[in-house]
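All protein chains of the complex are present and in place, except for one that has been dropped.
Now for chain A:
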Amino acid sequence: MNGIRGFTPMFIPTVNTFFRKNVNNFANTTMVATKRLLPTLTSIAGLRTHSVVKRTAQPFPKAAPHQQTVVDKTEEEVSAIEEVISKVNHQISNKSHGRLFAVIQLFNRQWKITPEDVLVIEGYWPPNIGDTIRLEKVLLVGSSDFSLVGMPLLRPDLVNIQATVIEKRLSHTKTNFKKIMRKQYQRIHFFRFQQTMIRINSIELTSRIDEKKDIEGLEGRVF
């Protein structure tokens, strides 16, 4: 038993051909070098594996900035980034960005909204008619010229989205009819669900996008 327990294979060289993925761990370091030696499919079959033209837009990076490896940017890149940021900041300070839209999460559902929209929220939701609420879970804000993407959320002091509850009503009567054949079982239930309509009043950008505060997300909080 002891022998089996203590048995540690030096390494088992296996290549899982089904997944076309290298399995042993030590090979990670040398993999890059060997990949170059491999003849490409192009040289064998005269085929191209991927088109040069990119078919899709590049996806947004999935990892948050603090989880990524920092790569030094060249001076050109830095200047380009600064130029873009200053242009966006200029539009924000002048309010020349025009109509804004936002992607928010409300009631476990994501909505793309712009001022003067009407949303219908189905289910029990406490706000009453005439209440003005601020929608704080903002995933994205965009104008015709730029989009600000949260990772996953935007800073609460960057965006201010105001909405008013305008109506609380009941849905039409929905029928739930159950029947089991040949078993003398039949039930019929009627439901009317609560519906709340909210009007989006405004979407505002309230600060510069490159501002970094020591403490974030505490504005308007009472402890």
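One rule holds for everything that comes next: a residue touches a chain if its C-beta (ideal position, glycine included) is under 8 Å from a C-beta of that chain, and two chains touch if they have at least 3 such contacts; residues count from 1.
Everything that follows uses one rule, which is that contacts and distances are computed from a predicted model.
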* One chain isn't displayed here; going by UniProt, is it "Exosome complex component RRP4 homolog", "NADH-ubiquinone oxidoreductase chain 6", "Adenylyltransferase and sulfurtransferase MOCS3" or "Large ribosomal subunit protein mL43"? -> "Large ribosomal subunit protein mL43"
* **Selected residue (touches chain absent from view) among A:73, A:99 or A:134** => A:99
* Structure fact -> In the whole complex, of A:68, A:86, A:144 or A:206, the residue touching the missing chain would be A:144
* To do: Touching the hidden chain in the full complex, which residues of chain A are there? Just list them.
  => 10, 13, 15, 17, 20, 22, 24, 26-27, 30, 34, 37-39, 41, 44-45, 47-57, 98-101, 111, 113-114, 116-120, 122, 128-130, 142-144, 147, 164, 166-175, 177, 195, 197-199, 201
